[in-house]
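Have a look at this one before I ask anything.
Note that one protein chain is taken out, while the other chains of the complex remain in position.
On to chain A.
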């Protein structure tokens, strides 16, 4: 089943679009918490495709579902948590849902209470999300904190945003610790620099605009450097030394990720997709895609359709 493609990006618009109740306590677009299992969703459920401006943090105590973000697919089972990045196509489906909490927060919300942004706490890198299963004890803690956030959200405390941000940050720390434990990593890798954060933000904005049709050119190193008022070489140097990836690698990866999603989960024609991302002619689009992925765009779409048909006939 191909989800309906929308470019809705605000949290409340998304809920309203799915004909779900928009509770009164969700009084701004910056932050929201939902007890998803209490919303009266009929199962199995397939959401339309959104392009959220917010991070989604989902805690599945009991339930089975799938998140598709960009080119990544995350299978969710009981005792799983997942955090997903904004500015990518996003669709979800659920086959079972007994206890699921969903917390969403805008980038603005986070930077107001956490000036350095989420990358400082939680290293998502270039990935669209991170999901893991938690031991029972940690899960209990997460669930308890979720309820605390919910209670704060429905209360009328004057500094409730600050409290909620504080509790969210706390959960993110614990998730990060969990990640260290499972991956056996030391506190290393990405160093953070405001330039990198600003660059990635601009890149994501550029993609959002391309997708919504507000903008028709894909920004490359030169445009990014101009936008930040710094020298092109300096930008390249900072980005590659902090992230071990070059500016063009970032842009290409994101571009391929977006294209792959559209190929798999939408029925847009090649021509439309190519035009959307600023390719002037179709041949260049084909050859670009092929050099980056060693695969033609048409065959990706065909393979996926074939695969998903097999899957659905299998069930």
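By definition in this document, contacts are C-beta pairs under 8 Å (C-beta built on N, C-alpha and C of every residue); 3 or more make two chains touch, one makes a residue touch a chain; residues count from 1.
The definition used in the following text is that contacts and distances are computed from a predicted model.
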Check your understanding: Name the chain not shown, per its UniProt record: "HTH araC/xylS-type domain-containing protein", "NADH-quinone oxidoreductase subunit J", "Thiamine-binding periplasmic protein" or "Putative membrane protein"?
Key -> "HTH araC/xylS-type domain-containing protein"
Check your understanding: Among A:25, A:173 or A:284, which residue is in touch with the absent chain?
Key -> A:173
Review point. Out of A:34, A:238 or A:251, which touches the unshown chain?
Key: A:238
Study note, to complete from the structure: Considering the complete complex, of A:193, A:215 or A:308, the missing chain is touched by A:193
Check your understanding: So which bits of chain A touch the chain we can't see?
Key -> 113-116, 120-121, 157-159, 162-163, 166-167, 169-170, 173, 176-177, 180, 186-187, 191, 193-195, 238, 242
